Structure formats: C-alpha cells, structure tokens
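One protein chain is absent from this view; the other protein chains keep their places.
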Amino acid sequence: MKKFVNDPADVVAEALAGLAAAHPELRVDAVEQYVARADAPRPGKVALVSGGGSGHEPLHGGFVGAGMLDAACPGEVFTSPVPDQIVAATKAVDGGAGVVHVVKNYTGDVMNFRMAAELAADDGITVETVLVDDDVAVEDSTWTAGRRGTGATLLVEKIAGALAEEGGKLAEVAAIGREVNAASASFAYALTASTTPAAGRPGFDLPDDEIEAGVGIHGEPGRRREKIRPAKELVRSALDAILEAKPTAAGEQVIVLVNGLGATPLIELYLVYGEVATVLAERGIEISRRLVGNYVTSLDMAGLSITLTRVTAEMLRLWDAPVNTPGLRWGV
Amino acid sequence: MKKFVNDPADVVAEALAGLAAAHPELRVDAVEQYVARADAPRPGKVALVSGGGSGHEPLHGGFVGAGMLDAACPGEVFTSPVPDQIVAATKAVDGGAGVVHVVKNYTGDVMNFRMAAELAADDGITVETVLVDDDVAVEDSTWTAGRRGTGATLLVEKIAGALAEEGGKLAEVAAIGREVNAASASFAYALTASTTPAAGRPGFDLPDDEIEAGVGIHGEPGRRREKIRPAKELVRSALDAILEAKPTAAGEQVIVLVNGLGATPLIELYLVYGEVATVLAERGIEISRRLVGNYVTSLDMAGLSITLTRVTAEMLRLWDAPVNTPGLRWGV
Amino acid sequence: MDVALATAWLRAAAGAVIADTDELTKLDAAIGDGDHGVNMRRGFTAVAAVLDDTAFTGVGEVFVKVGGTLIAKVGGASGPLYGSAFRAFGKALPPGESAGLGDLVAALRAALEAVTRLGGATPGDKTLVDAFGPAVTAFEEAVIGGAGLPEAAAGAARAAGDGARATTALTARKGRASYLGERSAGHQDPGATSTWLIFQALADVTAP
Partner (left out) sequence: MDVALATAWLRAAAGAVIADTDELTKLDAAIGDGDHGVNMRRGFTAVAAVLDDTAFTGVGEVFVKVGGTLIAKVGGASGPLYGSAFRAFGKALPPGESAGLGDLVAALRAALEAVTRLGGATPGDKTLVDAFGPAVTAFEEAVIGGAGLPEAAAGAARAAGDGARATTALTARKGRASYLGERSAGHQDPGATSTWLIFQALADVTAP
C-alpha cells in the first residue's frame, strides 16, 4: 500500500493534529477526538454536531465553523465514532439551546449516536437527531438498513447550520434539516475501489472496463456492476433514478451537487455537471445553485455522486448565508 | 480506461461547457477556448492572463474571478495553449492598463505565450510576462529547460491578482509576481502515474512499494524512483530540498501550500501538513498562512507537492485580500 | 464460572479475534466496508488491557466492564452490539464471585435480547444474530440435557460455527451488507464469524 501515512493505526489522530495546526479557528480535542469551533459553546445558539467514519473529508471536520457545524466527531476510517466521543463533543458545544445531531443512516452511526443522545439527555442536554438517507441506489424497505446518507449531508449541515447561526430554535433547526433531507436524492458511480490504510489493498477489484453503479461512500461494492459507458449515459441513468425517487416537476428549483469521491479530476466533474445541466434543462427543472468538487469523499475512490435537492425560497436563503469552514466558505 | 468522459477528444471543450453552466460569473468563449471574468475588460485595471495544459484543475480556469485572474487559456490535456487562444484572451480582458501573462516554465508554454505576447504587442497591448519556476527537483542549469512551474503558480496568481485588483500598475503587478516566484520553492512526490484521456493508460508503471520523487504536474516520471517511506521522512526530505534551494532563517515567515496532485485524500494531506508544521517549528520558521487541498493537480495522480513561499508583510496583505473564484474564495 | 474463568475466556476471545483480524477484514471487505477485523482488534486490545489493569470482585462486573470498553473503543455497528451484549450478560449474572450454569443460560438469553433489541435483526438477516442465536439455544439445550460447562460450551461453539457458515447462502437484510441486495449472498457474514470466535474461545478454555 502506498499512502502518505506513518503507522496506519495513527492516521486519524495525525490528520487531526494537522487540521489543528492548519486551522487556529478550530479546536481539536485530541483525547476525546473531536473538532469544534474555537468559539463554542455559544450561549443561546442551537449547536450542530455531526460525525461518522473518517475518510470522507472534508466531511465532517472540514465543515466545522461559522454557519455550519459546531463540532464533528471523526471515527476511525469508515467506522462510526463511539458514544463517549459524541457525548464529549455534544457537551463541549451545547450553548443551552439544545443540540442537533446530524447522522448519516448507517447502522453503526445510528446506534452510536443514539447511545450518545441518551447519555447526553441524562446530563440534561436536549438532543434532536436528523437522519440523512438520500442515496436512492438502496431501496428504503424493511429488507435493507434503509437508504444511506451521502451527498445530501452537506446540504443538511449547511442549511440547518445557517438557521442555527441566525438564531433558529432547536425544533426549527431540526425541522429544516429533515426537510432538506426529504427533498434530496443522490446516486453514485465508482470506477475503482478505495483502499483504507488499515486494509492496505482495494476493497474490491474491478476489471478495466467495468464500474460499480449505486455505490455508497465506504468503499463497498454497489448495487450492480456494469460496463463503463459515456458520461452522458451515466448521468442520464443517475438522474432517472434520482427523479424517479423524488419526482420533480418542470419549473421546480434544485440545488445540484456534483461530488467527487476522491480520485476523480475536477475536469471530469465539470464535464459531468455540464451533462446534468443539459438533462435538467430538457426537463425544465431550474438549477438555482450548484457545487462541483470533492466534498463527501470515499478516500481515493475514483467515482462521483450526483445529488439533487428540491429547494424552497427559505432553503435557498439559508444556502446563500455566509459560511466559514475549511471545506466550504463564502460571504465572509 | 475508465473516466467520466464521452469522446476523449472532447474532454476539454465539454468540461469548459460545464464550467460555463456552473459559473454565470465567468464567461467561457467556446470558440477561442478561454475563460474570462464576465465583467472583463475592466477599464484601467491591469489584467492577469494565465493558462497552460488542462488537467491541473482548479488551476487555471478555477482561479478566474475578482482578485485573481482575468482570464485563463486551457490547452488540451497537458498541452500548452496556442498563441491565437492566448491573444484572444489577452484582447478580451485588456482594460488599457496592460496585461500580465503568468506562465509556468515549460518549453511549450514559454514559446506559445511568447508568440502571443508578440502578436498582442502588434495590436498595441503591452504584455509583461511573469515566469513561474519553483520546482526545486529540477536543477536550474543550462543542462535543463530550467525549473518547472508548479504550486507557486497559485501564490503568484493570488498575490499579483490582488495587487491588480486594488489598482497596481503593470510594472508593479509583474514585479510582485516575480518576487513571489523568487521567494517560492516546491517539491513533489507521486505514488501513481496519471492517465490522460487520450492515452488511456497510466504514463508509467510503479511497483506497489515504490514512488517517484521530484515529479512535475504532467504525469512524467520524477528525478528518481525510491521505496515508499513514512510520511514523516518524505516530508523531511522534501523540506530539505526546498530549504536548501531557498535558505530560510529562523524567524522568517512563510506561506505553506500542501497540494494534492489529484487522487490523494484530504486526510493524508492534513497529516502531511502536520508533519510540515512540526519540521518548520523545529527550525523556527513561522507559518503565517497555509492552504491544504487539491489546487494544482495532475489529473488522477496520487501524490502531493509542498510549496513554501517566504513572504513580506505586503505579500501577506495581498494574500489576505478578498478573492472570489470557483477554486479559491475568501473575504467575499 | 468464576472471575478467573471469565477473564480467561475473554483473554482467549481477544487472542482469537486479534489473530483473525485479517480474515474478518477480508470478509467485511466483500460485503461491507472492510473494517470489522480492525474494529474488533481495537476493541479487544483495549479489553485485554482492561483485564490486566482491573481487579474484579464479581464475575458479572467483568463482563459489564468489557461491554463498556467495547462500546467506547469499537465504533461501527459491532461496537454497540457486542458492547451491549456483554453488558447485558454481566448485568444478568448474580452478584458475587461466581455464577452457575443456569445463571449463564439466563445471561446468554439477556445478551441475545440486548442485541436484537438494539439492532432489530431477526434470524436469517445475515448478521451476528445468526451465530449468536443458535449458540445460545445449543448451550441452553445442553444444560437442560444435563451437560456440564465444557460440553455446553463446545455445543454452543459448534452451533455458532454452523450458523456462521450458513450465513454464506443468505441475502443480507440488516447492516451494511444489505446495501448489496442479492450480491451479498455467497459471502460469510463477518459479525457472525467473530461471534463464532468468541464462543469457540469459551469452548477452548473450558475444554477438559
């Protein structure tokens, strides 16, 4: 395995040390392993805490800052954080107005955050949980663990974070987070598997002309393997899946996220965004805002996800609000 | 080859179409193949034009906008742009105060930009050229084409762009660009080769335990092949090469760029930044500002470059000035 | 089972899990995210340290402490599940230095219940429940049939092994593997495999 690491077991801790050195506006607790805004807790402000396995950077640590998250709990690579860690972060940023946990829908994340929320409640902190489950490749049925949380997490954190920043109450912040999630759908393709530092080899092998369709962000294989096709066709298939799951009429407004999974060059992401814009224009769907880049990644996986979020005027206003984090910044 | 493309010959044009669709604040001329600020030309403002082969995104098209470049000329993948294209961009953004060409030191780029500058001069436009040659892996001698331009290009474009934005004159803007270049040094490692859409296979093969030290950003092999070593050691070797080329005393201030070449996860880049901070702290060199991410890339190459720029107070002030481009944004 | 046997079992379990890290990781790479081995190694390495550092007076305490350690160290789906299982097991044991066979049966039931309550998996969902459930049943039946601990533990380990192997044919309906739909079939469940290792460790340390 070739990676810029020392001992694979220390990757997360050492990356956090680097994050701390690079961003004085963040406070990294190396013992409890969380990242918080240096100015937290902010009395009276609803705090947002998220977290999950590492390897999805800039998600979540890179989204801590004014207008987005108050704290993030990075677990080991692709492994959800543990309850103690989440409780420590929750206590560290609680400003007395309650805390929203933004949790991607994975069994491990859900269970660990649930335990943490119970422990925090014992300490008198009110926690509301917003579950993100936007990945339409997985059917939402009793036969699965439910849809996975992927690209929409960024939108939930940005929009709910903006409402918290401007003084939204706990119930309101949680409500808009849930609304954003409900209005979002994502679909992803992988061209290669990712390699975790611990495993040291790719999670699966893919022949030179095959791709995985409907993958998540944890290096797992997708729903099906298929032959590589032109970008045009892949985009159409992904948008078909997305728009079937969340029917969107002509004239409706969306935010589009074309998100690289780690090793896909920006030139390809922009090419794909161009295809998305073409298809949505054909359908009369209006793209109000867009984001093209590597935001919710899967280590060094070559691949991308497309997320569409149907937005209200209020969501757009909150999307445009200032944000100042290592991974997302505007208006400030 | 697996990439998100249609016909490999159309990659650059289609990515530009995507860029145009994504960024209404940019104007993309699809015929002449350049990207310009939509509000260019700005009368009386010195204009900055850069360009080079595609495949280094966000460089250069992603750095067009307020406070940085006025236009960028993307060539084919890893191929410098042609004179006509550069002339068209130069004319499109000239506000009567002259144009600065920021050119990375590659034979092809230098010759094409030189031809363009002569043609522009024939049309009455004064062009100053700032050559960027920061890569210390290549010796600067008559036995080479001179040092390559790599990571420092971002710093030159940002700092010179800020001075142009606030009304600097042609000679001043060019001078500070050259000063930034002279104060910069970079060194890069590659863990894998990159694959151009046209070639369809990696530029070279690397065994599973070997890396290339001293690579550029065009997928070429480096100065030497060596065994993979812990990140700690690689960082020390790179900084030794950088600080030997540009001796920096204790107490001096630097901007650090830890730059991913495309497929290296952010978690590794932050880990490496942590090591850089440790080494510089040992030497008493003060890191005034830093940037960690994928900025000057080489398609899907797994690798990274480290750039140090010794800065004056004036450079720092210009670094901190607002910038609003797809790839770099703050203060606005 | 007394404190000494409890710690011997858990040390053996830690040894087995750590020795099989790569195997568990490989199973998880096929239908999950490839971290189960490393997760379990991290957890059980901490368990071994806790066993070294703590003086226990009650047998139940041992398992409660181990469960808490796993919750605090493992993460992922397996951390809360195994952690809760050990905590429930320990809490169900009577206070004091040792527990009888009947106590162990009741505690195993409590542990299994904790897992199904938390994770919602039912038999056949291709999870660790498919090894855990049969193991508990086999243990219980052996005890009812008059067997001693060695024999009951051996039966439980066999049943866990059979259960783990039988997950290969199943399509996952819980956890990460369920995302693969029918593609999850044909691979043995990593969690069921680690459960088997834990029961096998009990059989090993009690074997005559």
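Note that the chains are named A, B and C in the order they appear, and that numbering of residues resets to 1 at the start of each chain.
Definition applied: contacts are C-beta pairs under 8 Å (C-beta built on N, C-alpha and C of every residue); 3 or more make two chains touch, one makes a residue touch a chain.
Note that this is a predicted model, so its numbers are computed, not measured.
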Omitted chain - touching chains that are shown: B
Residue among B:Gly18, B:Gly67 or B:Pro81 touching the omitted chain: B:Pro81
Which residue of B:Asp29, B:Glu220, B:Glu252 or B:Glu286 touches the chain not shown here: B:Glu220
Residue touching the undisplayed chain, where the options are B:Thr90, B:Asn181 or B:Thr196: B:Thr196
Positions on chain B contacted by the hidden chain, ascending: 53, 75-84, 106-108, 111-112, 115, 137-139, 142-145, 148, 196, 198-199, 203-204, 216, 218-221, 223-224
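One rule holds for everything that comes next: only the chains that are shown with their structure count from here on.
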Chain B and chain C: spacing of chain centres that average the CA atoms, whole Å: 54
CA centroid of chain A to CA centroid of chain C, Å: 32
Distance between chain centroids, defined by C-alpha means - chain A, chain B (Å): 29
Where chain A touches two or more other chains at once, by residue number: 77
In chain C, residues with contacts to at least two other chains: none
